[in-house]
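The excerpt is restricted to a subset of chains, each kept in its original location.
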(Lines give C-alpha, C1' and ligand atoms only; values in the text may rest on other atoms or scores of the structure.)
Protein backbone atom coordinates (compact mmCIF):
# COMPACT_ATOMS: atom_id res chain seq x y z
CA UNK A 1 0.00 0.00 0.00
CA UNK A 2 1.23 3.45 -0.91
CA UNK A 3 1.57 5.97 1.87
CA UNK A 4 0.26 9.46 1.20
CA UNK A 5 3.35 11.68 1.24
CA UNK A 6 3.57 15.39 1.94
CA UNK A 7 4.61 15.93 -1.68
CA UNK A 8 1.49 14.24 -3.00
CA UNK A 9 -0.74 16.00 -0.50
CA UNK A 10 0.72 19.39 -1.43
CA UNK A 11 0.27 18.65 -5.14
CA UNK A 12 -3.39 17.70 -4.62
CA UNK A 13 -4.10 20.76 -2.51
CA UNK A 14 -2.41 23.08 -5.00
CA UNK A 15 -4.45 21.63 -7.86
CA UNK A 16 -7.60 22.20 -5.80
CA UNK A 17 -6.69 25.81 -5.03
CA UNK A 18 -6.03 26.50 -8.72
CA UNK A 19 -9.39 25.02 -9.69
CA UNK A 20 -11.01 27.15 -7.00
CA UNK A 21 -9.25 30.24 -8.39
CA UNK A 22 -10.68 29.44 -11.83
CA UNK A 23 -14.12 29.04 -10.24
CA UNK A 24 -13.56 32.28 -8.28
CA UNK A 25 -14.86 30.68 -5.07
CA UNK A 26 -12.58 30.85 -2.01
CA UNK A 27 -12.11 27.32 -0.68
CA UNK A 28 -10.80 25.27 2.25
CA UNK A 29 -8.97 22.04 1.37
CA UNK A 30 -8.05 19.37 3.94
CA UNK A 31 -6.17 16.13 3.33
CA UNK A 32 -5.98 13.31 5.86
CA UNK A 33 -3.87 10.14 5.88
CA UNK A 34 -5.15 6.55 6.04
CA UNK A 35 -5.60 6.84 9.80
CA UNK A 36 -7.69 9.98 9.50
CA UNK A 37 -4.93 12.30 10.77
CA UNK A 38 -4.60 15.74 9.20
CA UNK A 39 -1.72 15.78 6.71
CA UNK A 40 -2.28 19.09 4.92
CA UNK A 41 -4.71 21.98 5.15
CA UNK A 42 -4.84 25.16 3.18
CA UNK A 43 -7.40 27.80 2.30
CA UNK A 44 -7.95 31.10 0.61
CA UNK A 45 -7.71 33.80 3.26
CA UNK A 46 -11.28 34.97 2.57
CA UNK A 47 -12.86 31.50 2.58
CA UNK A 48 -15.88 30.98 4.84
CA UNK A 49 -14.64 30.47 8.40
CA UNK A 50 -17.26 27.80 9.11
CA UNK A 51 -15.88 25.77 6.25
CA UNK A 52 -12.49 25.28 7.94
CA UNK A 53 -14.09 22.70 10.19
CA UNK A 54 -16.34 21.32 7.44
CA UNK A 55 -13.44 20.61 5.09
CA UNK A 56 -11.58 18.66 7.78
CA UNK A 57 -14.74 16.86 8.88
CA UNK A 58 -15.53 15.83 5.30
CA UNK A 59 -12.05 14.38 4.85
CA UNK A 60 -12.44 12.52 8.16
CA UNK A 61 -15.85 11.18 7.18
CA UNK A 62 -14.58 9.96 3.79
CA UNK A 63 -11.67 8.04 5.30
CA UNK A 64 -13.65 6.61 8.24
CA UNK A 65 -16.20 5.02 5.91
CA UNK A 66 -14.07 4.75 2.76
CA UNK A 67 -16.69 6.39 0.58
CA UNK A 68 -17.56 9.85 -0.76
CA UNK A 69 -19.43 11.89 1.83
CA UNK A 70 -22.26 12.38 -0.67
CA UNK A 71 -22.67 8.60 -0.93
CA UNK A 72 -22.97 8.33 2.83
CA UNK A 73 -25.54 11.11 2.73
CA UNK A 74 -27.74 9.17 0.33
CA UNK A 75 -28.32 6.50 3.01
CA UNK A 76 -28.32 8.67 6.14
CA UNK A 77 -31.47 10.67 5.42
CA UNK A 78 -34.56 10.29 7.65
CA UNK A 79 -35.92 7.47 5.48
CA UNK A 80 -32.51 5.79 4.98
CA UNK A 81 -31.00 2.73 6.66
CA UNK A 82 -28.36 4.61 8.66
CA UNK A 83 -30.28 7.73 9.60
CA UNK A 84 -28.45 9.75 12.21
CA UNK A 85 -24.95 8.36 11.64
CA UNK A 86 -23.70 11.98 11.73
CA UNK A 87 -23.96 11.89 15.54
CA UNK A 88 -21.14 9.35 15.71
CA UNK A 89 -17.39 9.79 15.64
CA UNK A 90 -17.48 13.26 17.12
CA UNK A 91 -19.61 14.56 14.25
CA UNK A 92 -19.64 13.60 10.58
CA UNK A 93 -20.57 15.49 7.43
CA UNK A 94 -22.78 13.68 4.95
CA UNK A 95 -23.06 16.01 2.00
CA UNK A 96 -20.70 16.35 -0.94
CA UNK A 97 -17.08 17.48 -0.78
CA UNK A 98 -15.26 14.56 0.85
CA UNK A 99 -13.62 11.91 -1.36
CA UNK A 100 -11.37 8.95 -0.51
CA UNK A 101 -7.93 8.89 -2.14
CA UNK A 102 -7.14 5.50 -3.66
CA UNK A 103 -3.77 4.21 -4.83
CA UNK A 104 -3.18 2.31 -8.08
CA UNK A 105 -3.77 -1.01 -6.28
CA UNK A 106 -7.17 0.13 -5.04
CA UNK A 107 -6.18 0.77 -1.43
CA UNK A 108 -7.70 3.78 0.29
CA UNK A 109 -4.65 5.76 1.45
CA UNK A 110 -6.29 8.98 2.60
CA UNK A 111 -9.06 11.42 1.82
CA UNK A 112 -9.64 14.99 0.72
CA UNK A 113 -12.31 17.29 2.09
CA UNK A 114 -13.33 20.55 0.42
CA UNK A 115 -15.67 23.25 1.67
CA UNK A 116 -16.37 26.87 0.77
CA UNK A 117 -18.94 26.87 -2.02
CA UNK A 118 -22.10 24.93 -2.71
CA UNK A 119 -21.89 21.19 -2.15
CA UNK A 120 -21.66 20.71 -5.93
CA UNK A 121 -18.82 23.21 -6.19
CA UNK A 122 -17.04 21.53 -3.29
CA UNK A 123 -17.30 18.16 -5.05
CA UNK A 124 -15.93 19.66 -8.26
CA UNK A 125 -12.88 21.01 -6.41
CA UNK A 126 -12.34 17.72 -4.57
CA UNK A 127 -12.36 15.95 -7.94
CA UNK A 128 -9.83 18.47 -9.26
CA UNK A 129 -7.59 17.52 -6.31
CA UNK A 130 -7.84 13.81 -7.14
CA UNK A 131 -7.16 14.47 -10.83
CA UNK A 132 -3.68 15.65 -9.81
CA UNK A 133 -2.76 12.23 -8.40
CA UNK B 1 -29.26 -11.37 38.30
CA UNK B 2 -26.39 -12.80 36.34
CA UNK B 3 -23.34 -10.61 35.87
CA UNK B 4 -21.82 -10.50 32.44
CA UNK B 5 -18.38 -12.05 32.92
CA UNK B 6 -15.30 -11.61 30.79
CA UNK B 7 -15.61 -15.27 29.79
CA UNK B 8 -19.13 -14.80 28.48
CA UNK B 9 -18.24 -11.53 26.76
CA UNK B 10 -15.26 -13.16 25.05
CA UNK B 11 -17.42 -16.09 23.94
CA UNK B 12 -20.04 -13.78 22.47
CA UNK B 13 -17.44 -11.67 20.66
CA UNK B 14 -15.68 -14.74 19.28
CA UNK B 15 -18.96 -16.11 17.95
CA UNK B 16 -19.61 -12.76 16.28
CA UNK B 17 -16.18 -12.66 14.68
CA UNK B 18 -16.63 -16.17 13.31
CA UNK B 19 -20.01 -15.27 11.84
CA UNK B 20 -18.42 -12.17 10.30
CA UNK B 21 -15.65 -14.34 8.84
CA UNK B 22 -18.31 -16.55 7.23
CA UNK B 23 -20.02 -13.42 5.89
CA UNK B 24 -16.60 -12.09 4.73
CA UNK B 25 -17.36 -8.64 6.14
CA UNK B 26 -14.79 -7.17 8.56
CA UNK B 27 -16.62 -6.20 11.75
CA UNK B 28 -16.28 -4.30 15.01
CA UNK B 29 -17.92 -5.89 18.08
CA UNK B 30 -18.41 -4.10 21.40
CA UNK B 31 -19.91 -5.50 24.59
CA UNK B 32 -20.94 -3.34 27.54
CA UNK B 33 -22.02 -4.37 31.05
CA UNK B 34 -25.29 -3.50 32.79
CA UNK B 35 -23.90 -0.07 33.68
CA UNK B 36 -23.05 0.70 30.07
CA UNK B 37 -19.30 0.41 30.65
CA UNK B 38 -17.17 -1.21 27.96
CA UNK B 39 -16.36 -4.80 28.87
CA UNK B 40 -14.92 -6.14 25.64
CA UNK B 41 -14.13 -4.80 22.19
CA UNK B 42 -12.57 -6.50 19.23
CA UNK B 43 -12.45 -6.01 15.48
CA UNK B 44 -10.98 -7.26 12.27
CA UNK B 45 -7.92 -5.15 11.51
CA UNK B 46 -9.38 -3.98 8.18
CA UNK B 47 -12.82 -3.08 9.54
CA UNK B 48 -14.10 0.42 8.77
CA UNK B 49 -12.46 2.87 11.18
CA UNK B 50 -15.69 4.82 11.58
CA UNK B 51 -17.40 1.70 12.86
CA UNK B 52 -15.19 1.46 15.96
CA UNK B 53 -17.17 4.27 17.49
CA UNK B 54 -20.49 3.09 16.03
CA UNK B 55 -20.18 -0.39 17.54
CA UNK B 56 -19.54 1.01 21.02
CA UNK B 57 -22.29 3.61 20.63
CA UNK B 58 -24.81 0.96 19.55
CA UNK B 59 -24.01 -1.16 22.60
CA UNK B 60 -24.35 1.91 24.80
CA UNK B 61 -27.67 2.88 23.22
CA UNK B 62 -29.07 -0.66 23.62
CA UNK B 63 -28.24 -0.82 27.33
CA UNK B 64 -29.33 2.75 28.08
CA UNK B 65 -32.83 2.07 26.78
CA UNK B 66 -32.93 -1.73 27.18
CA UNK B 67 -34.07 -2.26 23.62
CA UNK B 68 -32.56 -3.02 20.21
CA UNK B 69 -31.19 0.10 18.55
CA UNK B 70 -33.39 -0.58 15.51
CA UNK B 71 -36.48 -0.49 17.76
CA UNK B 72 -35.45 2.89 19.11
CA UNK B 73 -34.92 4.05 15.54
CA UNK B 74 -38.51 3.23 14.61
CA UNK B 75 -39.77 5.90 16.99
CA UNK B 76 -37.00 8.50 16.66
CA UNK B 77 -37.56 9.49 13.03
CA UNK B 78 -38.73 13.03 12.20
CA UNK B 79 -42.40 11.97 12.42
CA UNK B 80 -41.92 9.79 15.51
CA UNK B 81 -42.69 10.49 19.18
CA UNK B 82 -39.06 10.73 20.35
CA UNK B 83 -37.55 12.50 17.36
CA UNK B 84 -34.03 13.72 18.08
CA UNK B 85 -33.28 11.46 21.03
CA UNK B 86 -29.90 10.79 19.37
CA UNK B 87 -28.72 14.18 20.65
CA UNK B 88 -28.91 12.92 24.24
CA UNK B 89 -26.40 10.93 26.27
CA UNK B 90 -23.43 12.18 24.33
CA UNK B 91 -24.78 10.77 21.05
CA UNK B 92 -26.87 7.67 20.39
CA UNK B 93 -27.16 5.39 17.36
CA UNK B 94 -30.67 4.46 16.31
CA UNK B 95 -30.22 2.00 13.49
CA UNK B 96 -29.72 -1.74 13.70
CA UNK B 97 -26.74 -3.48 15.27
CA UNK B 98 -27.21 -2.96 19.01
CA UNK B 99 -28.99 -5.60 21.07
CA UNK B 100 -29.54 -5.98 24.83
CA UNK B 101 -28.19 -9.14 26.46
CA UNK B 102 -30.75 -10.79 28.72
CA UNK B 103 -30.17 -13.51 31.31
CA UNK B 104 -32.40 -16.55 31.80
CA UNK B 105 -34.53 -14.66 34.33
CA UNK B 106 -35.20 -11.87 31.84
CA UNK B 107 -32.85 -9.31 33.35
CA UNK B 108 -30.89 -7.10 30.96
CA UNK B 109 -27.28 -7.70 31.96
CA UNK B 110 -25.47 -5.91 29.15
CA UNK B 111 -25.56 -5.20 25.44
CA UNK B 112 -23.70 -5.95 22.25
CA UNK B 113 -23.05 -3.45 19.45
CA UNK B 114 -21.89 -4.45 15.98
CA UNK B 115 -20.80 -2.26 13.06
CA UNK B 116 -18.91 -2.77 9.83
CA UNK B 117 -21.43 -3.85 7.21
CA UNK B 118 -24.92 -2.75 6.30
CA UNK B 119 -27.33 -2.30 9.20
CA UNK B 120 -28.91 -5.64 8.31
CA UNK B 121 -25.54 -7.39 8.31
CA UNK B 122 -24.67 -5.78 11.63
CA UNK B 123 -27.93 -7.05 13.16
CA UNK B 124 -27.20 -10.57 11.86
CA UNK B 125 -23.79 -10.56 13.54
CA UNK B 126 -25.20 -9.18 16.78
CA UNK B 127 -27.74 -12.02 16.79
CA UNK B 128 -24.89 -14.50 16.21
CA UNK B 129 -23.22 -13.09 19.33
CA UNK B 130 -26.37 -13.57 21.41
CA UNK B 131 -26.83 -17.13 20.07
CA UNK B 132 -23.58 -18.04 21.85
CA UNK B 133 -25.04 -17.21 25.27
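Letters A and B mark the chains in the order given here, with residues in each chain numbered from 1 onward.
Convention: a residue touches a chain if its C-beta (ideal position, glycine included) is under 8 Å from a C-beta of that chain, and two chains touch if they have at least 3 such contacts.
From a predicted model like this one, the values you see are computed outputs, not experimental measurements.
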With 2 chains shown in place, count up the copies in the whole assembly for me.
4
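Just so we're on the same page, only the chains that are shown with their structure count from here on.
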Measure off the straight-line distance from the CA centroid of subunit A to the CA centroid of subunit B, and report it in whole Å.
29
If we count contacts the way the header does, which residues on subunit A are in touch with subunit B in the complex?
35-36, 61, 63-66, 78-79, 81-85, 87-90, 92
Per the touch rule, the subunit B residues reaching subunit A in their complex are 48-51, 53-54, 57, 73, 76-78, 86-87, 91-95, 118-120
